[in-house]
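Complex shown without one protein chain; remaining protein chains in place.
Naming follows writing order (A and B), and every chain is counted from residue 1.
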Amino acid sequence: MRPALLVIAAVCASAQSAFTPPRLPDGHPDFGGIWMAATLSAAFNVEEHAASYGTPAGPSVIVDPPGGKLPYLPGMRERAIDNDQHRERDPVGQCHMHGVPRVMFPPFPLEILQDGDYVVILTETEHGVRIIPTDGRPFLKEYSAWNGDSRGHWEGDTLVVEVRGLNGKGWLDQAGNFVGAGATVVERFRLTAKDTLEYEAKVENPAVFSRPFTVRVPLRRRPADVELLEYGCIEGERDAAHLPPVNGGQK
Amino acid sequence: MIRPALALLLFAASAWAQAPSAAKSVKDAHDLRGIWQAKGNAYRNLEAEKGVIVDPANGKIPYRAEARSVADRNFQARATTDPLLVCFQPGVPRTTLLPEPFQIFQHQDRVVIVYQHVHAYRVIFTDGRPHYDDGIEFYMGDSRGRWEGNTLVVDATNFKPENWLDAAGHFHSNKLHVVERYTRTSSNTMNYEATIEDPEVFQRPWTIRVELALHTEPNFQLIEHECDRDAQGVYRHPPQFLK
Partner (left out) sequence: MRIGVLFLFVGCVLPVAAHHSFAAEFDDKQPVKLDGTVAKFDFMNPHSWIYLDVKNPDGTMVRWSVETGSTNALFRRGWRKESLRPGDHITIDAFRAKDGSNTANASSVKLPDGRQVSAASSRDESK
């Protein structure tokens, strides 16, 4: 058994390191282009779920802990279930930006652009933006924002981004899962093939979860003729009038 | 919320606007990158603010007769009907003129401008690809750019009609066509011109000019400006635009 395992391990290891990414003049891998989540069902529920009206079936995108379930503290899953039963409260339904990591896997394209000391992520949804400096500057103090405040650095060919200052009002998916105020996220971006950008986000919030958890959603490059289209949301929002009143918790 | 950071940045911005800066020569005239912000108050009223309209020479917007009365009505009702009050992306050129910074990024085939105001952004393709057909309209328009010497010339079309050009109610239709010219005049200044054309609203094209200044404060960055609720915490929902 053991020699076979060693062979398999060797083959897997070599396959992992076989891909050499295209590089920008500064030597870093070129992540530029239009991308979209390969697992579109994650936007609806990051845990494994069956299909229901308006929601496609999908596997769990939680790779840690094993078992693929969010490690909620006692009482927290009940809050997520309550959200699920009141989807009119979803902040995205009110045209808010998605927050991190939800913003990285909606069923709409996003664009990554690298320019000197910045990695810029433009999302079609909510014409959202993440500007990620990689020049080592400190985080903003006392900052609270839907998409938080991001700082990136390179570890070899992996872009590592730390996110702080998330306002905790965003949901994690359309099913009402959430990360809560005070959450911090560490993301890892790595090209594993010409058209595959592996995206991982490790989320930590001791007020909501018993331990950190990690989601992984590969992003696939969109065909060359795809461009981001403007997505004004609040300008044309007409559904709120037909939704049950949103509770005061959204403030 | 984000008030402490916002207050700090607005204070820094006002200090920056007043401090004289040593203008250095431009190393690469085709490099427009950085965080910029318009000087002056053109955003309030393109016509009333002196020196903003450079053509026609009399500084008056050449409205068609019936359009001038629409602008006057907008002005009277501006406290409640300005699209900015209900979180519309402010369009072109209004978003450039606002007293909020924007950041220019450049790539080989596109220039990307990210505006702090409601995190609007524009992707300006510079590889010669054509505009979209007229079957789709955008609040921020559809932009294509090219270099003419040291000036980035941006052609913007496909606008939605509901926006204003400033806070005074000067407006346009979906036939709006804007040609912008960005010319870096020193390491921390840029000349911005926009020629505005709209045969349904104006008798002829007219041009505004504003100077942009680079933000040089250490670690300056755009902060998130999410527009969703008014000061009373009421969810913004633009019923007056639903006909």
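In this section, a contact is a pair of C-beta atoms (placed from the backbone, for glycine too) under 8 Å apart; a residue touches a chain by one contact, two chains touch by 3 or more.
This one's a predicted model, so the numbers in the text were calculated from it and none came from an experiment.
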| item | value |
| --- | --- |
| Which of A:36, A:160 or A:186 contacts the chain that the document leaves out | A:36 |
| Residue in contact with the excluded chain [from A:63, A:160, A:186 or A:243] | A:243 |
| Sole residue of A:47, A:90 or A:149 that reaches the chain not shown, by the stated touch rule | A:90 |
| Contact footprint on chain B, counting only the chain that is left out | 133-137 |
| Hidden partner interface residues of chain A, rising order | 36, 40, 43-44, 51-56, 86-88, 90, 92-93, 95, 106-109, 124-126, 174, 229-233, 235-239, 242-244 |
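The rule is simple: only the chains that are shown with their structure count from here on.
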| item | value |
| --- | --- |
| Residues of chain B that touch chain A when the two form their complex | 1-2, 4-5, 33, 83, 86-89, 103, 105-107, 110, 112, 114, 118-121, 123, 136, 138-140, 160, 162, 219, 221-224, 226-229, 233, 235-238, 241-242 |
| Chain A - residues contacting chain B, complex | 32, 94-97, 111, 113, 115-116, 118, 120, 122, 126-129, 131, 133, 137-138, 140-147, 167, 227-230, 232, 234-235, 237-238, 240-241, 246, 250-251 |
